[in-house]
Every structure is written in C-alpha cells, then in structure tokens.
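A single protein chain has been omitted from the complex, and every remaining protein chain is retained in its original position.
Let's turn to chain A:
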C-alpha cells in the first residue's frame, strides 16, 4: 500500500480533527451540565420531577444515537423557526451538537447520580443543620466530592463520545472521519485514508484510556 499521499493531506485532516475536538469538548461540557441537572431531578423529592428525569434517561438510553442525530438534524431548524418566527438556517454542526448534548446527558446523568449517592447522607444533614440552603449544600458540599469521585467515569464516557462523534457522517458534517474519507476518495486512495483514520482514533482513545486509568488510581480515596 502506498501511504505517500498522506503527508500532504495532513493540514486538511487536522481541520477535520479540530472540528471533532470542538464538537467533543462542547458536547461534554453541555452534556455534563444538563446531566447534572437531570441527576438532581432524579434524586429530588418532587415525584413529578423525579419521574420526568427518569423518563428522560430511559428514553435516550433506549434509542440509537444515529436516530437522535437524524432527528435533530431535521427538527432543530424547524423548532427554531417556530420559536423565532422566521426561517433561521442552522448548520449541521449546531444540530449535531444539540443531539450529542441531549443524548449524552442521559448517560452522564447516571454517572453523576451514582456519584452523588456515594456521598454519606450525614454530610447533607450536617450542612442543613448549620443553616445551608439546598443550593449551597449541593454546590459547596456534595457536588465537589461527587465530581472528584466520578471524574474517571466521566472521562471514560467522554472517550466513548469521542468515538461516537464519527456518526455525524450520517448528516455530512466534515469531522475527522468524514474528512479522511473524502480526501481518500479525491486522491484515489480511500483504503489508506480509512486505515489512517482508524489508527488515529485507536492511538488517541488508547492513550486517553491509559491516562484515565492512572488518574483513577491517583484520585482513589
């Protein structure tokens, strides 16, 4: 196999990787934020809120990510149009980002919930006893400890998400995989570029997993 065409294509491939990473970082931040709210909802004493949060998690965990991406690709522009009253063009990037945030939030929520539940109840009781509000208890006492415990799991889930971002291929967004595919097609070496893409995903995921494992040993309480 002739891999000589790969070197000149690297700048273009990097653009694809930049888009993948941008999507990944925004999706993780948004997903963890939304996921934390959902986890708090699931643990709340309001029955309605708790069951709505549970339904959200079960719903997104039982449908394929690819279906969610297609859904949002079609629906996000329409919903925005209804909200703003005029047609607002939304690129596939925004649609995909919304899809990933909503979908991953369900998975992050389960991790955050387990993290919160691993903190002894007495801590919240003590915090309430010295006059803290619910917001203060969560923000100052429970969540900082919970996040420390669950950071490795959140990162592990982010590595899975890194691989799953390749599914934006379905709506034609030029992420790393799609860029590699189209470059390979144009140059006439699709096989080489596909193998390169696979190797890049492998090396980055493998290295990241190894780092997470070391972090886990360090953070262990």
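The definition used in the following text is that a residue touches a chain if its C-beta (ideal position, glycine included) is under 8 Å from a C-beta of that chain, and two chains touch if they have at least 3 such contacts; residues count from 1.
Simple rule for what comes next: contacts and distances are computed from a predicted model.
**Student:** What is the protein name, per UniProt, of the chain that does not appear here: "RNA polymerase sigma factor, sigma-70 family", "Cell shape-determining protein MreC", "Polar amino acid ABC transporter, inner membrane subunit" or "FMN-dependent oxidoreductase, nitrilotriacetate monooxygenase family"?
**Tutor:** Record says "Polar amino acid ABC transporter, inner membrane subunit".
**Student:** Where the complex has a chain not shown, which of A:132, A:194 or A:212 is the residue touching it?
**Tutor:** Of these options, the touching residue for the absent chain is A:194.
**Student:** Quickly run down the residues of chain A that touch the omitted chain.
**Tutor:** 58-59, 61-67, 70-71, 73-75, 77-78, 81, 87, 89, 163-164, 166-167, 169-172, 177, 181, 185, 190-191, 194-195, 197-198, 201-202, 205-206, 209
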